[in-house]
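Take this structure, written in structure tokens, and hold onto it; I'll ask about it next.
Some chains have been omitted; the remaining ones sit where they do in the full complex.
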């Protein structure tokens, strides 16, 4: 029984859990926290029209190689094939690996399973099928997400140390330093100052701790994004991964993995504020496990 | 010489043309019209955080068929394949037809050629290559577009008549009716009340006339989107298509084809205003001829 | 324990099993039975150079759809995309669903698992990986298979009855009728007179019984192909499927699914003999679970 696993004792850390909180048919998870009031608060952030993208640029590979395209050796999340149109119009197809460290992408809740179940307690084999995802897929947010975003820039003075476990204390110190407060329904952007692709790093990356996830739960964060997320290698190899295993899997909080936050941080510093309107508008494709996305912060 | 083709006489309609207007290396076209001032005007539209998506929902097809997925007969712009991950994580690939009438997508300037040249006068065979698009591709707006949007709802009282040629008069009547004015740098959304896929229609669709394109040119429209665009069949089979041939090809105005404007129109009617902040944030993929996009209007 | 499952009693049918017969590192299974002597016997069949293909014709679908290719509704195992080459050369890609009822294809041994193991007893999760198949894949026969083939035409007088269970008696009657004998190392082609795609049939298809598989085991059949194989729906819903579960899974006999045998049967009837040289030469691709193939019978 999954339920019994959630019984916390005084000696083990509490696992935040939203299974059942919004009913047995809920597909939104923590996006339920984005109320009209939250959106109005987000709207109030928009004054200048200055903006930044939170997405990594992607250079596609040709899907074909020699002799009609150069031989390529780089790995890209997107493969492109230029098609023969027979007329003076250029067209192409793209093949997208939805979950890729070189692509800023959003994880649907069904991306993660806890045992044989998917949030909020459906059998995995009924949700994840060869023909697509039947529940808690990208359909839940295909039309987009609009809320207030807050950047906590933990790397304003340089990248976080290798292996650093980000805790609630880091978050609260950043709030104080920046003069901003994370409130219910906010999207939280966390800047580590590290490249999104952990394979690039030659040292253990820093990562979000379970303590930090519990803090997000208490604060009512609706959505997480960061240039880094779970540490690689794992901070605690024995436990569930804090962001994917707990925040996505148990709290039902969608994650935007592998974002690019340098432009956002620079704009925040220039404008002297770290909250903004955030629009998250993936291609409006239903039934996927995830999708590339280009989150946009407007000030 | 292409230049000689542009010599208009008193008896032939003038073709708006921006080739050369922003220099020989420009890849933005009319997006140059979106200044900080325009964006500030856009920001002023945001008061409530209410919002609407301008994208059609897309239901993907399985890339595979029987025996592991149901046999499907519907055509979709997106094909999905669920991948074997070997662990309790669901993942997939998607294969996207970038230009598809059932998908709201943005056309890069290099999508269109005039003769053997691409805006602003480069040889097509140097721009459009088997390995991708070398100039005026989606790279130009991969980070996103933020500007003010204006909806001119020509279908507030029902779909436009079959074969109707939308003219500047339609636009100006809508402006007056709605109490809004299209200004330089604005994105223009035009609602016909017709389905985006012309193959669905059993009658000639209405479409944008050359007169309407000249009006956009005079007004300084930066971006066009509509639930319909060029008529099908063409209004004038002899001339260039007004939107793709002239607005995209000559004016260098990116087009968002096949948008879904019913939700936007309903929200405009409810709020009593037809201007908004528009964010256009395709997957941040460089070098493509176009990309699926989920434009977001925030009020 | 798999071993205990194989203990047969007097009341349960014996399951033929070759796990371990050719050692722990074997990837060939019953293809080990094709000796030089068998191939010499096959060579002796070749006298005229008349030949037939055993493969279904495949009409590919365009991978793209409108506007640059017609909207298609048929399901095909192959999707084709014509590529932009930029020169006067036509080129394309094809995307192949390796296991498809409309495609004549060969199943690698690793296509099937018995419990969590793959022939001849390797853990499935080490063999079947997200990056391909590490053992008992198409690599085992990528260079091709050459042996003697024998057609047993069970449909010389018309299609087999709906739901018919093909047994050893059917095979032996056909041998006698045709004056041919299935010998060790032979490839066995069985003609049911039914379409390969079971979804086309509106009645239960006939299929191979466990008794027939045991007969193949006794005779030393190296390879099975048929226009039909396992019945649909299953003859015995409780037991393993005779061909895939037992012959492929336990006997380690590669299967060529969904072959087209009408041309072969006509040629056999014309020539008055039902044995031939069979070449099976899939694209020489390693590491796959299966592959399209065009088996060729030469007389």
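In this document, chain identifiers A, B and C correspond to the written order of the chains, with residue numbering beginning at 1 in each.
Note that in this section a residue touches a chain if its C-beta (ideal position, glycine included) is under 8 Å from a C-beta of that chain, and two chains touch if they have at least 3 such contacts.
Because the structure is a prediction, the values reported are computed rather than measured.
Undergrad: Can you report how many copies the full complex contains, not just the 3 shown in place?
TA: My count for the entire complex in this file is 4 copies.
Basically, only the chains that are shown with their structure count from here on.
Undergrad: Since chain A and chain B are copies that touch, just let me know if over half of their interface numbering is common to both, same, or not, different.
TA: same
Undergrad: Name the chain whose C-alpha centroid is farthest from the C-alpha centroid of chain C.
TA: Using the mean of the C-alpha atoms as each chain's centre, the farthest one from chain C is B.
Undergrad: Could you name the chain whose Cα mean is nearest to the mean of all protein Cα atoms here?
TA: A
Undergrad: What whole-number Å value describes the gap between the mean CA coordinates of chain A and chain C?
TA: Roughly 45 Å, centre to centre.
Undergrad: Just the number, please: Cα centre separation of chain A and chain B in whole Å.
TA: 28
Undergrad: Hunt down the residues of chain B that sit against at least two other chains at once, touch-wise.
TA: Those would be 64, 68, 95, 97, 99, 128-130.
Undergrad: What residues of chain C sit close enough to touch chain B in their complex?
TA: 63-68, 71-75, 77, 79, 83-86, 95, 97, 99-101, 125, 128-130, 197, 199
Undergrad: What residues of chain B sit close enough to touch chain A in their complex?
TA: Contact set of chain B toward chain A: 36, 38-43, 46-51, 53, 55-60, 62, 64, 68-70, 78, 80, 82, 88-99, 103-104, 110-113, 115-116, 124, 127-133, 142-144, 146, 277, 279, 281-296, 298-299.
Undergrad: Which of the residues in chain A come into contact with chain C in the complex?
TA: That would be residues 63-64, 68, 81-86, 89-91, 93 of chain A.
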